[in-house]
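Heads up, one of the protein chains got dropped from this complex, but the rest are sitting where they should.
Chain nomenclature is as follows: A, B, C, D and E, assigned in order of appearance, with residue numbering initiated at 1 for each chain independently.
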């Protein structure tokens, strides 16, 4: 599958962005356009997931997958925190902030995985979109708890941004479109399908072009990255992704969905969690968590991770 | 039709935006993207209207509908002004500014109505797009005349923004694309149809998501809304919409077009007129006219108004 | 072909923008949207060109066309410089800056030409996209050399912006998507075709609407344009376009590709070159080069030039 | 040493639809130039607001102009009557302009 | 002559996600209004950055407020403890506000 991945336009556009940025080209995607594309992509996968669930309605399986996702998002930061403290030599605050990123998920990694997996005939179940939404924010809470454990908190820092966590933009949009898809069903979706289905892959290309630009820029502008952190930014997705794939297989998900759960576990947030961390842990250094998640883990997952966890799920399944 | 409306993705996205905003979520649509979508929607309906007119060419009917639209836009503010002064307890200046909004029209309400009506097998005539463009700005003139009546004007305020009224962006774009559609005809349109037709409904979904966000925010941030004004913001569309539907039926429009004329009369401007009022009547409080038209009347029309005037037109027709 | 051109929606939207701007309408396209559209158009033609080359693979012909394009971009500024100095009465610095624009190319003029030519059954070869990319920047070097010839350069001005020239955004994007298209081939392209192919013409309409707005505004706001310069802004595309078409025919390109080479030669840059000139020749007046290339030459080429060089190529071919 | 001249830095916060009016006033008192900066959001007595392009009517903008003392005084006289109805905010600070004789 | 009053022009450069916190502080010391301007890019000890909406977390913003001397002093006291951890930049200048009694 790696070979297919590397000749897919979706991945090639990511590479193009990465190269352009590394060459310090002045190629940039207007931010408003990038944000528009990410809104489009989230609405589209939300809708598609909802429509599929409205067709199948396998509720027990959905509940199990949802519980597994929630548990992973809550617990993966604990392992990450330990590794970041010991191997990464990070301060408690920085380790907690980074750990939260790795417990949470990257929507674009998931979307790219769906595209690549589907291209290989491995379509994850529609409800995985709901699992994605559920995994976005619990990690924020555990990351903060890890930082505060045994600490006598005072002043500004003691507040958990509950409101931000619960009404987070991507959660709202994913859950909202999922529900709309479920209500509208196939017939209702048919009317908007031309945009949300036809345009999907092309938009993903242009979005990954931008992600390539941003990832390479992050990597070059970061002054805080040590070799230890770079290694962890590859090790953590490998470990988390393996855990996720195994859990998915154990709880009885089909191969494609188990792979998708693995990829969710392997992916690291770069939207919801950074904003929450900036607010709740302003002392944590954004240079560290953004460089690790955007600069190293995201490219690693896009180019290698997806294929690795797909192979693992197939081997286990 | 109300039931169909409430399960249509188009309306559900509006509701999603409204709910997200009410929950104070940080979900936002970049303004440049929102403006791009509104340009797209206007170009698309302009083109489609023009193409249809190029096919039918029922000139007499078009002239009558255009005259009716112009008259409604000029005269509806008079009634609204009286109600806003007496029931609404607004000052002369504020009442004139609000009245102008209700004489003018909302393009998105019209577009949504076309989508929902067409979904019910009720396609309004293509020339209704021209009527929409004609109704945009006359109300600005009558609103200003109502304010100035019997007043000894001096200084800045005495100028009517004729230039802004006549070269207004949405009028330009609607009329321009209408003419382009009429010149290009079905064959010329075929070449651009993939974008303007295929993408239409999906774009409308995302645009209404933004409108939901904006409407709820308006409603929450407005400090000037009294219960009287909220009631008027529901009463005015009901009254104006009934007048519009009746006029449409009387002048012999088909059922769908009469409903569309009713919806145009019921809708209130939130783009062209606020800008013109800010310029021509700076003393009028934008908090009042924007909250009424965007915060109350727009949602009311989208969710209830369209179905109401469709039912009325069917009952009368 | 002129008649077809003038009823094509693509051109009519350009005219609409031009008229709206001339009437000082407040119609504007958000810049982020305009830039997004230009990124989309470049990615789309790059991909399509690459896919076509992957199918044919006529290497010798490609090399010849590429060499011709490079030579034209390097040499056309010499003639232009002489005319701008003698007829245009421009200073050395201004003449060099303007000459660079006319040696380089306009992507949108090329894209519009492809659309209009294809509509007439004249499809230029896929590799012309690579020629387009090659012609973007050599003219910058020759323009600077013309200015510096015989001059004792010192200080800031003596630096050629090599890095900007080589990693220029549009070159990166065109070449990158071309390579992606060539790697992905027809099968890979099929997956993203719905966006990049289906949406193409519609996006071009909206982009030309914006170009019309900008061109007319440029023309009205320019205080530096003399009658001599206006004449040159029409003469230069005629001369360069004729040279390009003749060269194309002589080196054995098919009729459509020879016309496309003519149009490339006739077109003047308004993105890559102005930025490079601002940096390398800050003393040159941007009011002159932008007004000539955007305000006069671009509209001339879109409306007349494309048809003229198509006719010339057919007469010669 | 490079020469600097003392000038006023005028900052006018105003509703975006009114910018042409303000520019008109600047021209009327012969101020040679101005620059317009978009404001994203804000809050005041009338509540909080965010920029949204859908209804441009509620967007706000800063008009920035560098001018001599005399022209600044003339501008203030010309604009002050509009301050209340337009809901503007007009501040004037002191700056040194490098090679700024022309302002 | 139109009346002007001396006021402070407070400029706070801060990470965009923290703006609500700053606005909270402004309200706490009863400053009547503020305006938010988006910063596009910049550089400092922590390196260079560009605004990108994809990860809004690294975007920066200027919060601009006009206030009296007293309220400005109160605001500084309230914000200073956060300066280091938030990585803010806080400057205060003098301006004349036309008809600015209310600020």
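Please note the rule applied: a residue touches a chain if its C-beta (ideal position, glycine included) is under 8 Å from a C-beta of that chain, and two chains touch if they have at least 3 such contacts.
All of these numbers come straight from a predicted model, not from anything done at the bench.
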Checklist entry - Wait, the hidden chain, what does it touch out of the ones we have here? => result C, D, E
Checklist outcome for this item: Filtering C:27, C:113 or C:294 for touch with the omitted chain leaves C:294
Next on the checklist: Counting contacts across the full complex, list the positions on chain C that touch the omitted chain.
Outcome noted: 28, 31-32, 34-35, 38, 155-156, 210-211, 214, 217, 221-223, 270-271, 274-275, 277-279, 282-283, 286-287, 290, 294
Checklist entry - Can you name the residues of chain E that touch the chain not displayed here? => result 11, 13, 37-45, 60, 62, 73, 76-77, 79-80, 83-84, 89-94
Item to check | Absent chain, residues of chain D that touch it | outcome: 1-2, 4, 7, 9, 23, 32-38, 61, 66, 93-100, 102
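Throughout what follows, only the chains that are shown with their structure count from here on.
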Checklist outcome for this item: Touching both chain C and chain D we find B
Checklist outcome for this item: Farthest chain from chain D by C-alpha centroid distance is chain A
Checklist entry - Computing the C-alpha centre of each chain, which chain sits at the greatest distance from chain E? => result C
Next on the checklist: What's the distance between the Cα centroids of chain B and chain E, rounded to whole Å?
Outcome noted: 39
Item to check | Contacts with 2+ other chains: residues of chain A | outcome: 28, 30-33, 35-36, 198-199, 275
Item to check | Shared interface positions of chain D, touching two or more other chains | outcome: 53
Checklist entry - Tell me, which pairs of chains are in touch? => result A-B, A-C, A-E, B-C, B-D, D-E
